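Here the complex is missing a single protein chain, while all its other protein chains stay put.
Think of it as A and B in the order they're written, each chain with its own count starting at 1.
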Amino acid sequence: MTMRITVTVNGVEQTREVEPRLLLTHFLRDELGLTGTHWGCDTSNCGTCVVWLEGTPVKSCTVLAVQADGRSVRTVEGLETDAGLDPVQQGFVECHGLQCGFCTPGMLMTARWLLDHNPDPSEQEIREAISGQLCRCTGYENIVRAIRWAAEHPAGSVTAESAEPAAEQPTVPAQATPADAAVEEVRA
Amino acid sequence: MTTVAERPAQHLGFGRMHRKEDARFIRGKGTYVDDVRLPGMLHGAILRSPYAHARIVSIDTSAAQAHPKVKAVITGETLAGLNLAWMPTLSHDVQAVLATDKVRFQGQEVAFVVAEDRYAARDALELIEVEYEPLPAVVDARRALDPDAPVIRDDLEGKTDNHIFDWEAGDRARTDEVFASAEVVVAQDMLYPRVHPAPLETCGAVADFDKVTGKLTVWTTTQAPHAHRTVYALVAGLPEHKIRIISPDIGGGFGGKVGIYPGYVLAVVGSIVTGKPVKWVEDRSENLMSTAFARDYHMHGEIAATRDGKILAVRVKVLADHGAFNGTAQPSKYPAGFFHIFTGSYDLQAAHCQVTGVYTNKAPGGVAYACSFRVTEAVYLIERMVDLLAAELGMDPAELRMRNLLRPEQFPYTTPTGWEYDSGDYPRALRLAMDIAGYERLRAEQARPRDDGLLTGIGISFFTEGVGAGPRRHMDILGLGMADGAELRVHPTGKAVLRISVQTQGQGHETTFAQIVAHELGIPAEDVEVVHGDTDQTPFGLGTYGSRSTPVSGAATAMVARKVRERAKIVAAAALEVAPDDLEWEHGRWQVAGDPDRGKTIAELALLAHSNLELPEGVEGHLDATCVYNPPNLTYPFGAYICVVEVDPGTGVVKVRRFIAVDDCGVRINPMIVEGQIHGGLADGVGMALMQVMAFDQDGNHLGASFMDYLLPTALECPSWELGETVTPSPHHPIGAKGVGESATVGSPAAVVNAVIDALRPYGVRHVDMPLTPANVWSAIHGRPLRTDLAIP
Partner (left out) sequence: MQVPAPFAYARASSVDHALDLLAQYGPEARVLAGGHSLIPMMKLRLAAPEALIDINDLTDLSYIRVEGDGPAAGVLAIGAMTRHAELLASTVAGQHFPIFHDAERVIADPIVRNRGTVGGSLCQADPSEDLAAVFAALRASAVIRGPAGTRTVPIREFHRGPYETVVGPDELLIELRVPLPPPGEASGSAYEKVERRAGDWPVAAAGAVLRLARDPGDPPDAPPRVVEAGIGLTAVGAAHYVAAQAEEFLRGKPATEEHFVEAGQIASAECNPSADQRGPVDYKRHLAGELTVRALRRAAARAREVAA
């Protein structure tokens, strides 16, 4: 048994026939092809599924798509505009706030909401804001720094993705000879 | 022709550089396995055993097959007919793809449903009726070798017990001698509990067998795509050139995505049977219950020393719980991996270890989770033993370590168990960590009583790892050597494509490997495209785990870039009409010695190499090269970690206040990425020390099959990490680099545990097994630390 729902996602109305049991995450990913929102657990713990529902971050794995009927949803795909990347996105690049990228969309959505409501959060406030979302790669350090960067650069930065000053060269000793014997020719 | 002054500032080698791969991830445009959608794709789901040990009496799939959206139902019987019910593991054992006679761990795969969508597949599982006859389960590894223990692997001919292997390293006689005459001997049992890497993305595959071309394409969460391809060829009898494995973006691996899981094989079979692509992606509960766990080492350690603090010898007996099938992914000569690096960072006279592996009714695995092949267990053991010795001698643990750390002049150093450490200045790293921490001041503050009733604890861990497996003559996995290839092509317009055999799951290879090429060739890293993860497009290699990417594939990359540079030299000589010996390499150009304005950059030489320039006899054109790198040794990163905790004795709650980490991984290609790797591993230490465990009850029921029960640290449990670095290059690595991906996970748990035990000193607590949950800490204070691997009866 299906129902017809209309959800405004990133400003665009989307109408689909769905079963009531279809989870919002799966609606976004499988019905609309917006695979930026992820899922990673069965018990609403990991937070890789965080999106905005009516302007508030929610775990979309624990919301039914039918509950979003007539409502607005914002996903990570809705952060970048014609004007460019959102400062939180720039901050994550600037500060190496992501590694595998799997928790990143959820973190970005929470970061954006936090800064909209608390433009100058302390480190502790940032940690509390993301405490419902897991990251296995970063140890959270650079995520916190990235969000602080975005707080300090509310207009972003045009140079976030451009070249940095020439990379510093560490003191490498005279080239150790790796045994040329270790290098095997496969073809000339 | 460019002169040096005109060159724009871009990334020309090592140093901090934003990651090239970030562009897609911050936009939500990564492609992980569950993002892959193919026309006509079906979805698979696995029915799993509720019992830890049971005979299968019957399986009735008729109701599931009648479900209107179900396309196929596969059981062990189906697979047996195709000779696919069992598959080889990475440790020369076999594992059931789908159970036939018995189930041997809770969560084991019993049947596979293929349906039109994932919801229907899940519904169909409920329609399969399985009749089980439960059997007594072997859950306590310490009872696995009891004479009356149920035999788990009766599928193995002639098997009458649960014993897998015995292995030893070191000189037993000499070690016993040293112990016999030592002034001080301290012994301790300790458990490194079963934990799980739990990457945020679960494991999965999309298998697409094309009947017309006979080609099988599998998108899958694998850290070792070429190894998977070869194993599929061997197991499924498909020709290897008709198999393509693609690792798209991987949402974390940590060793959990090395092996081939039954679900992948089932997706392949499903695709062959239905003629359509089949996607199987596991739930989190499946991930935690059935994929590669880590650790589960029951260790008995002993340390012998003089009364004034000279450590003489260490010996260890280990009982290794391997689960129901021996599926550890480690080099085949080393059933206990690199555990024999347990002598640690110290100058010992003798050492010996003995490891006994046993089967239990739990999931297979053991070597995963940034273990560097059991180096985590080894480091934990030695660092706890050193602290226990310090407590026995009444000596400060930093001072005891300083007295016994290997000295720089002792390198290269051969350990009593046969490892040849390449380079290190250990005392310097420890001193730096102590300085950053303000160690002496911390100890002074600790001596003063606190108003708030909390206890301060300070813990140290100093680790040496061996990473970058490994030399051909010593190491192989399933007979495949651990040498990795690299291919480099520089296009006519000076842009390069590097193809490598290792597989990033977040480590930033698309950036760091480009930086290696940039470093060697003087072209911007932005101009180097790194191709990885597709076996059709990349050279053979054994993948990423054990921190081997930089040591092995990074070396291959440096070497292949040097080959290109040498080729470019010949082209330059021809273009500049000089002899090659008249050229010198400077700032990314081959230039005439003594006449530096006459030179060519690699970009210019690339165009020339493709042009009609006459080249000397015997020299082919283009600027391409390939290389296979067989490492001469492992590399040995090391570090000094200091953890400061606060313990509330009234509740047992532990808070990590500070964590100082000084790491030495040789030359750092991209310090930003190195630091990120370390941050992540330090969080693992907090998690494993304080909250992570896969426990079981007496019936073999898994007590940690969701993130509600298997707890991972959040941003609130982690302090702001304080990092420092020293750099002692690896003398045998082409760019002096060592691996680092797992260092922090290896070194940190002992620092946290040592800190908590230090805090509990007023209560006379000697040792508590991880995880140090509030209940465990409080119980230890009251003289009864908990056993953490089995549920409280």
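As a working rule, a residue touches a chain if its C-beta (ideal position, glycine included) is under 8 Å from a C-beta of that chain, and two chains touch if they have at least 3 such contacts.
What you see is a predicted model; the values in this text were computed from it and never measured.
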Which of B:48, B:118, B:340 or B:384 sits in contact with the chain that's absent?
B:118
Thinking of the whole complex, not just what is shown, which of B:237, B:616 or B:650 touches the missing chain?
B:650
Just to verify: which one of B:284, B:499 or B:598 makes contact with the chain not shown?
B:284
Pick out which of B:691, B:740, B:755 or B:770 touches the chain that's been left out of the picture.
B:691
Given the full complex, what residues of chain B touch the hidden partner chain?
118-119, 122-123, 126, 283-285, 650-653, 690-691, 695, 703, 708-709, 711-714, 716-717, 773-775, 778-779, 786, 791-792
Where chain A meets the chain that is not shown, the residues are 1, 3, 19-21, 23, 25-26, 39-45, 47, 50, 56-59, 61-64, 66-67, 69, 110, 128-129, 131-133
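Assume only the chains that are shown with their structure count from here on.
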From the C-alpha centre of chain A to that of chain B, how far is it in Å?
25
Using the touch definition from the top, list the residues of chain B that touch chain A in their complex.
8-19, 21-32, 34-35, 37, 118-119, 197-202, 249-252, 254, 283-285, 483, 485, 505-508, 515, 526, 555, 559, 620, 626-632, 667-668, 672-673, 675-683, 706-708, 712, 714-716, 718, 720-721, 727, 729-736, 744
Could you list, by residue number, the parts of chain A that touch chain B in their complex?
19, 21-22, 26, 29-30, 33-43, 45-46, 48, 75-77, 79-80, 85, 89, 92-94, 96, 98-105, 108, 123, 126-128, 130-144, 160-161, 163-173, 175-176, 178-179, 181-188
